[in-house]
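Working notes, beginning with the structure itself.
One protein chain is absent from this view; the other protein chains keep their places.
Chain IDs A, B and C follow the sequence of writing; residue 1 opens each chain.
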Amino acid sequence: MSHIHLPDGVVPAIWWAVGYLISLIVVFAVLKRVDAEKVRGRIPEMAMMAAVMLITMSVPLGFIPFHMNFAALAGMLVGPGLGFVVVFVVNFILALLGHGGISVVGLNTLIIGIEALAGGAAFRLLRGKFGAVPSAIVSTAVALLLSTALMILFLSSIGVVNIQSGEGVLHGENHAEDGTGGQEEGLHREDTAYRFGGIALAGWAAVLAVLFLGIILESVVTALVIRFFMKVRPDIVNHASDKDR
Amino acid sequence: MEALVEVRCIKHIYPDNTQVTLCGLDFVVHSGERVVILGPNGAGKTTLLSHILGLLAPVEGSVKVMGLQPHKHFRQVRRNIGMVFQNVDEQIIGPTVYDDIAFTPRNERLSREEVERRVMAVATRIGIQDILHKIPHYLSGGQKKKVALAGAIAMSPKLLILDEPFDGLAPASKREMMDLLNQLNRENGTTLIVTTHDVNLVPYIADTVYVLYDGKIVTKGSPYEVFIQRDVLEAAHLEPPILVDIFTHLKEKGYNITVPTTPEQAKEQLDTLLKSVR
Amino acid sequence: MEALVEVRCIKHIYPDNTQVTLCGLDFVVHSGERVVILGPNGAGKTTLLSHILGLLAPVEGSVKVMGLQPHKHFRQVRRNIGMVFQNVDEQIIGPTVYDDIAFTPRNERLSREEVERRVMAVATRIGIQDILHKIPHYLSGGQKKKVALAGAIAMSPKLLILDEPFDGLAPASKREMMDLLNQLNRENGTTLIVTTHDVNLVPYIADTVYVLYDGKIVTKGSPYEVFIQRDVLEAAHLEPPILVDIFTHLKEKGYNITVPTTPEQAKEQLDTLLKSVR
Partner (left out) sequence: MHLAAIDQMASSGASLFHRAGVPSKLLMTLCLLGAVIGSGDVLALGLLIVILLILHLIARVQFKELVHLLFYPFFFSLLFALLKFQESWASGLLVIFKGTGAALVTLFLLATTPWVEVFAFLSAYLPGLLVDIFLFTYRSFFILIDQVDSLLRSIKIRGGYHPFNVIVNVKNMAAAVGLILLHSFEISQRMYKIYLLRGYDGGIPIVRRWWKLGYPDGVVIVLSAFIVIGMVIAWRLL
């Protein structure tokens, strides 16, 4: 939901450098923290998760005008830390394709990676008490809210977005539809209809409505996926949330 | 008989510029016919099927299904076709066997009762009524193929297309699958288009055989007509079924014999032959 | 001959509590032998192979490869086994064909020259030296199987295990694959363990056949010995190869004949038989 999709050349150098630095530190810390043997065994899993995210981002898997990135789901399935690493890998590859600037990979990773970290951690905490599916909804919603807040805070603090009017963010969200819909004929119609809806509302009301809808959708889909896993391969979900990784 | 499918000299270009052409003879399937497509790996069998389904559009040539161009009239054509893909794992969508068979009926907005009726009818016919509430994921290979078949025929399509349906099946399951297909053809008049690499099965399930090779449909005919063309088969890197091979050899030697389809027929033929020459 | 592999009455429990047992006869493979495992879908063939590879550990019974328990001495055992899985896509790791064949040699820390030498030798033997710098996912199915085989034999393993290596291959490619395997066995003395559903190929590639059914190894023997046990085969939902079927029938009728492996032998046999009775 909350890609910032910042292109190159918008964010001042100091910011993106710091973004790279922090996200790389986190990546290294995660890979070093657990012993190498264990991480090695999880590499195919992380790679598959990354591939799934790449595919769902670059293909209109959903026939709906939303662009989900499933970072929170990644945090739940492969664990929060490794989920963050997966987000980094995905962002890097997307940046090479021009989907987000190459210089802002660090920043993008931090903002989306938060979803993996928070989503995964919250799911781990909650699922013992409330069961897998409700925890998945709550964790995803919390994670998405957090990263959205982080994004808005960041954009307004570098002066790209006016926090009073919400200008900028709204278009950012609008673009997300184009990302999914623009590639396949037949989906265009929905997009335009939707965009009209977006324009009809104005300012923060519109932003919040769009964000809210997006958060609900991703939470529901994530929960449905978790429910499917609990039915078919509960060991994968349990495995990821029991062991410390 | 009316022509259900007609493909004339098509050419397809994949996004990576791989060109697949299928010229030579026309590919024509009549209503109620059982057609088998043979050809080496990469000959374009799957590509041909995708065109018939309307998943791909040819850059040259024409594809007609029931007189319509499938990629233009996708919905109409789709309703009349059932398809079993080679890899059934990716075809089974429903979380349970029941849900999977019900997928198309539900998407066609049939009433709940009608859906139930259809699912039960199809499941009983295919013999999977006991596993309706299982999760497909845990079924054996043969069972999965059956579920995929059930899903494909839930709307009683006129035309059933199967890409390598016997792949990975043990002999007994192969036979079961063949019997099911023949039964569908006999009882419902379902037209069949099947690809396979197992030439020995062809006589059991084909009225007509097409051989693809090197961008062309090189020959067509009844299994017997096709399999006696040794030079064509050899050129297409195919082999005749063992029985055809042996019995055409005997025939060429001048023995009075017809080429059998099944080992049982073969034994009978040999018995009478050996008695007669004695 | 020394026993390279010995499996005695194992039982395996999958995480979802599916139990697989393999009792009855012992599964014993000698050095240089070509063994084929037959059985219906879900009989436990792949499970048996995983135990021999040390990927699974039995809860009961014993598995020995070169006198060692594979899941305990994984590294030692692994070095002596090459494996080709049913789905070769998952097996090809290297970013290019060259890198893939070089994967194991490099992981064994061979010198660069030695790696190069091995890769070239294996690639030439298998006939894929022209595609060494291609990226695997742009290859055809048959080519991928060959790359997987090349990767498996790069370290010249004593034992080569193949799970349904002929699956999805056209007849000509099947024959090519069989010839490669037989050549490896003849020239390098590589022991082979192969599973397949295509009984007609078995006589070409087996010294010994094992039949698994219903949790048991129900019979073993040379292809001929196994295939004449009709009752056992039928119980195990298997069929004898067509040639065996027909010729044992003739033999039972009292004709003096030996059961052939290839259609060519069959024709010769019939020719002489028909001449002699005339």
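Going forward, a contact is a pair of C-beta atoms (placed from the backbone, for glycine too) under 8 Å apart; a residue touches a chain by one contact, two chains touch by 3 or more.
All values derive from a computational prediction rather than experimental measurement.
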item: Chains in view touching the one left out; value: A, B, C
item: Touch criterion as defined above, residue of C:99, C:167, C:198 or C:245 at the omitted chain; value: C:99
item: Sole contact to the chain not displayed, among B:29, B:83 or B:181; value: B:83
item: Contacts of subunit B with the absent chain, listed as residue ranges; value: 15-17, 53, 55, 78-79, 81, 83, 85, 87, 89-91, 93-95, 103-104, 107-108, 137, 151-152
item: Those residues of subunit C which, in the complete complex, touch the missing chain; value: 53, 55, 74, 78-79, 81, 83, 85, 87, 89-96, 99, 102-104, 106-108, 112, 115, 134-138, 151
item: Chain not shown, touching residues in subunit A; value: 5-10, 27-28, 31, 36, 39-41, 43-52, 54-56, 58-59, 61-64, 70, 73, 77, 85-86, 89, 92-93, 95-103, 160, 167-168, 171-172, 175, 178-179, 182-183, 186-187, 189-190, 217, 220-221, 224-225, 228-229, 232-233, 236
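Going forward, only the chains that are shown with their structure count from here on.
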item: Cα-centroid distance, subunit B relative to subunit C, in whole angstrom; value: 28
item: Centre distance in Å when subunit A and subunit B are each reduced to the mean of their C-alpha atoms; value: 44
item: For subunit B, residues contacting two or more additional chains; value: none
item: Touching residues on subunit C, where the partner in the complex is subunit B; value: 16, 18, 39-43, 86, 138, 140-142, 164, 167-174, 197-200, 237-239, 242-243, 245-246, 249-250, 253, 255, 263, 266-267, 270-271, 273-274, 277-278
item: Interfacial residue positions of subunit B with respect to subunit A in the complex; value: 95, 135, 137
item: Residue ranges of subunit A in contact with subunit B within the complex; value: 228, 231-233
